[in-house]
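Report on the following structure.
For this depiction, one protein chain was excluded, whereas all remaining protein chains were kept in their positions.
Read from first to last, the chains carry the letters A and B; within each, the first residue is number 1.
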Amino acid sequence: MGGKSDIKLIDNGKRIDGRSLDDTRNVKIDMDIINVADGSARVEFGNTIALSSVYGPRELFPRFMQKPNTGILRAKYNMAPFSVDDRKRPGLDRRSQEISKVMVNAIEPMLFLEDYPKSVVDVFVEIIQADGSTRVTGINAASIAIAAAGIPMRNIVTSCSVGKIEDSLVVDLDGKEDNFGSCDLAIAMATETREITLLQMDGAVSKDELKSLLEKAENTCKKIFEKQKEALRNLYKK
Amino acid sequence: MIETNSEKKIKDNKRLDGRSLLDFRKINVETDVINKAQGSAHVRIGNTQVIVGVKLAIGEPYADSIGQGNLMCSAEFTPMSSPNFESGPPSPNSIELARVIDRGIRESKSINLENLSIDEKHVWTVFVDIHIISHDGNLMDAAALAAISALKTAKIPKIDKEKMQVIVGEYEGNIPIDHVPINVTVCKIGDKTILDPTSVEEELIDAKLSISVREDDKICALQKQGKEGILMEEIEKMIDLAISKSNEIRKMVN
Partner (left out) sequence: MEKLKIETRIVIPGEFIDELGNKETGLGTYIKNNKIYSEVIGILRNGESEVSVIPLNCKYIPKHGDRIIGKVKSIEMSGWMIDINSPYIGFLPVSEGVEEFVDNRTDISQFFNLGDIILCRVSRVTNNKSTQCSMKDNLARKLVDGVIIKVTPSKIPRIIGKSGSMINLIKEKTGTDIFTGQNGIVWIGGKNSDTAIKAIELINK
């Protein structure tokens, strides 16, 4: 973030990969990719690929973690060592732990966990190829994997990133834009109720810019939600 | 989803999914699936799925192997891969898996590590990262197949020798692969021998032997697992079986 890029990231309203400011990358969704799981999905945003699998509600161990009046949600975000240019050392790091935590917050409001006392819903996200916006891609995958697992939900959560690069506001940042842009905002929301469940930003923008970033984010989420809906409905065509 | 005591089924030489005892499930090998890696493969054997990414980084030679590149195999059993996953530090199972595959590649002389030397002080370190994403048994064979398939597609980056830096996106050519080891795990349940167990079947296994075989039928790694022993007179039959199966499976590696 905030580094200097030798290349011009935006030229004449076009981004390096030819997208206009409001274009997302190509979004591809596959469902039921891991048959041993209760629900699973693979979501690609351009070169970013997230896999998600969901197990639950299931019995929670160790038993002392069980809550007598509600179920709990656990999420784990992980990046494969080969997902990035310089090999990532396997295992937990602070970044993955933070993302795992905000993912729980992004999804939990959508679930009826109180109906499943003592149980747990486990959501796993593996980033097997990273090119920016990995957490939002992961949340999009997790949300539909939960639905496919048959876990009751209030709404589907949709997530995207928006940001500011050289005075322009753009949607769906890729790896380069993420590194060299001046602001990066991740959002997750239920587009139907406009309820926001994840909001993270770093960088510096004015209040007006923030307002238009949020507008762009909502519009982008709406487009992505259409793809999620289509993927879920296609489960019946299998 | 059928789940019950396969034990009974295996006694009548039949398995729950209709396979005969020595049949593998459907094998699928897809290569070049991760563009951030220098080589990659996604292997599916039935519902078992393994992704391997190979990355090359400039490193230093070890004191006892000057003039040779380094090979590092590691395995992650991702929690997404199984309903029975227990979180925590790398499990003994994943460490064993990585080490067996490491030996299969190293001892088969699959890669001539001397080809991976850059200069006196610099060598290539080849990272073979094994990512288990769906566990329905027979991880060892799936992971080994994915590892060698990924290595076969792996490319050596061009380097700027002045700065000792990788030139991103430019390659000198493929890593030369001299041999293709294939792992076949032969399993014993009672007096029956089976191949390619599902996870339900794995719970019934008394003993198993992972056998890594080269294309010239040389055996390059063995690992015995399981709670019971294997009789001396059984070993030869197991090896014969592994050799013939490995030749079939090797056809899947391009």
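As a convention for this text, contacts are C-beta pairs under 8 Å (C-beta built on N, C-alpha and C of every residue); 3 or more make two chains touch, one makes a residue touch a chain.
What you see is a predicted model, and the numbers here were worked out from it, not measured in a lab.
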item	value
Absent-chain contact - pick from A:N47, A:N105, A:N155 or A:Q200	A:N155
Candidate in contact with the missing chain, chosen from A:N105, A:S119, A:S182 or A:N219	A:S119
Candidates A:A141, A:A190 or A:A217 - the one touching the absent chain	A:A190
Absent-chain interface as seen on subunit A, which is shown	38-39, 56-59, 68-69, 71, 110, 112, 115-119, 147-156, 190, 192-193, 229, 232-233, 235-236, 238
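Here, only the chains that are shown with their structure count from here on.
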item	value
Contact set on subunit B toward subunit A in their complex	34-37, 40, 47, 49, 51, 53-55, 57, 74, 76, 78-83, 87, 90, 127, 129, 131, 133-136, 168, 199
Residues of subunit A that touch subunit B when the two form their complex	34-38, 40, 47, 49, 51-53, 55, 58, 76, 78, 80-87, 90-91, 122, 124-126, 128-131
